[in-house]
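First the structure, in the form of structure tokens, and then the observations on it.
Shown here: the complex without one of its protein chains, the others still in place.
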Amino acid sequence: MSEAVLPGVTVPERRRGRLLRDSGLVLGGLIVGFVTLVAVLGPWLAPYDPFAIDLTRRLVPPAWMEGGTPENLLGTDQLGRDYLSRLIYGARISMVIGVLTVVTSGLIGTTMGVLGGYFGGRVDDVVVFAITARLSIPVVLVALAVVGLMGSSFTLVILVLGLLLWDRFAVVARSTTMQIRNLDYVAAAWCAGCSRASILLREILPNIASHLAVVATLEMALAILLEAALSFLGLGVPAPLPSWGLMIAEAKEYMFFSPWVIMIPGIALFVLVLGINLLGDALRDMLGTDLSR
Amino acid sequence: MARFLLRRLVVALLVAATVMTVSFLLTRLSGDLAISIAGPNATQEDVDLIRRAYGLDRPLWVQYLDWMGRALTGDFGESYFFKDRVSNLIAERLPVTVSLGLVGLGIALAVGPPLGIVAAVRENTWVDRAVMLVALIGQAMPSFWLGLILMIVLGLNLGWLPISGTGSWEHYVMPGIVLSFSAIPSLMRLTRSGMIDALASDYIRTARAKGLSRLSILVKHGFRNAAIPVVSIAAVQLGFMLGGSIVIETVFALHGVGFLAWESISKNDFPVVQAVVLVLALIYVGLTLLADLLNAVLDPRLRTA
């Protein structure tokens, strides 16, 4: 009866919803794929050395604007460095930081979540407490403080973000493990004499992997945004490196006269994060991952 | 109910203790604090002097207990740079940050839930899709970049608002808008999904069968139930917003605790950094407690259980 009474969404509407999700998947995939390609092929794509300073050609506008030249498609920065080349190298920084942060935080969070979800009881209490405590710590502030105290470096940024952003991995890994733990095939494996480690690695992990992938996309987007924010405040990636956040910070003084200096790296950052989020949302809709805490 | 809240209170106290330990250890990460305080040009005697003066020659656990004991009474020591009690500095700056957080939350609440309701009522139409697009854009927007754009557009081009600084209420508008962007997407999505569930529920069908007006059905019966998680998330979001205000305060040179922390970090002024981390974390813990309490007040099933 219920099937006939309550189709609040009729068939064509459902199809339209799927279309929307698929277009998100395609667009997100295209953006992320493109940026990945640019990041990997950076040294071959960049027309100039991103660190080469030319004080005679400072703040040249992009080619399509008045005063722009085709030699510097996106113009030059306040030190005369080619903006396109810096943008391309910036993509490498964002992607590497995004991926490595997610690997670090994913390892920490997944381990904690799976252990808590599988063993329950005291172990779970500890895990839940760790998540609660972690959430109460202001991420940006602590990351800034640590980098400020220990001196900014590429590795430190990854390490700090990795050590701070594991909470959502732990939450999702814990809840999905709890659901799977009680399923028949896990019990069957247990009865068949499999060791705990092999159950965790062979039965549980593969089955929660897809949900962790959803978290990974969202955390990667967050890590990229945070890196940019830290670099923007001068406490992220150190100076000559062309991080997009740092590019915005360095260009800030000139933004009232030539707004494009902050628009170009900002749009790059925005589009990349949007692409990753689109991908993550499409993935989440397909898998039905519940991210609410 | 009382048991539940008591449990939460105990957890909150434990979290607070953990956070205190973390913020203490945070400043010991760099190794020798005395060298950092003394600065690059100090001689060995200067360093030794500072070490003794600040009690840094004592064993770590003694320093820890000493700091904890003082912090519990609200004494966070003295700022190396500002030459003032840390507690005074924070008391002076905290109202700015809290005002900013409340402005941000206010804007977020004025925008997020109403858009969420509209999206839920028009589920799967172009309206719904447009609202979800707004959420995606809000999530992907780097806050500091948005701040700079607003400065150019609202501050310079249109001249509606002051570009930066602290002073009148107008200084809070742009930072508030930027800050609200971090909470709008989640409030909107939560309201939307809550409303979709509520509107598909049996009690909404009952409300319609009773012939109630559309407004009463949507707001009194629908949103009343969808609002319960939204209200508690809003409290938690305020905590996140205060924690994240450092970026925005720095962009807009708004002199709140975030700006204070940023100044102190660049001046190696550890007692201040430590105290700001601790205060913001404690506010967050307090707000999560408040969220639990609000939940209990709003949900009769919890209240009377």
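In this document, chain identifiers A and B correspond to the written order of the chains, with residue numbering beginning at 1 in each.
Everything below uses one rule, namely that a residue touches a chain if its C-beta (ideal position, glycine included) is under 8 Å from a C-beta of that chain, and two chains touch if they have at least 3 such contacts.
We adopt the following convention: contacts and distances are computed from a predicted model.
**Q** Given the choices "ATPase", "ABC transporter ATP-binding protein", "Cell division protein FtsX" or "Glycine cleavage system H protein", state the protein name listed in UniProt for the chain not shown.
**A** Looking only at the record, the undisplayed chain corresponds to "ABC transporter ATP-binding protein".
**Q** With respect to the chain omitted from the figure, which of B:59, B:159 or B:300 is a touching residue?
**A** Candidates B:59, B:159 or B:300; residue touching the omitted chain: B:300.
**Q** For the chain left off this view, which of B:111, B:161, B:188 or B:207 is in contact with it?
**A** B:207
**Q** Using the document's contact rule, name the residues of subunit B that touch the chain not shown here.
**A** Counting only subunit B, the missing chain is touched by 201-203, 205-214, 216, 221, 224-225, 228, 298-301, 304.
The rule is short, and it goes like this: only the chains that are shown with their structure count from here on.
**Q** Which integer distance in Å separates the CA centroid of subunit A from that of subunit B?
**A** Using C-alpha averages as centres, the distance is 21 Å.
**Q** Name, in rising order, each residue of subunit A that touches subunit B in their complex.
**A** It is residues 6, 8-9, 13, 16-17, 20, 129, 132-133, 135-142, 144-146, 148-150, 221, 225, 228-229, 232-235, 245, 248, 252, 255-256, 259, 262-263, 266, 269-271, 273-274, 277-278, 281, 292 of subunit A that touch subunit B.
**Q** Along subunit B, where are the residues that touch subunit A in the complex?
**A** 11, 14-15, 18-19, 22, 26-27, 29-30, 36, 123-124, 129, 136-137, 139-145, 148-149, 151-152, 156, 190, 200, 229, 239, 242-244, 246-247, 250, 258, 261-262, 265-266, 268, 270, 273, 276-277, 280-281, 284-285, 288
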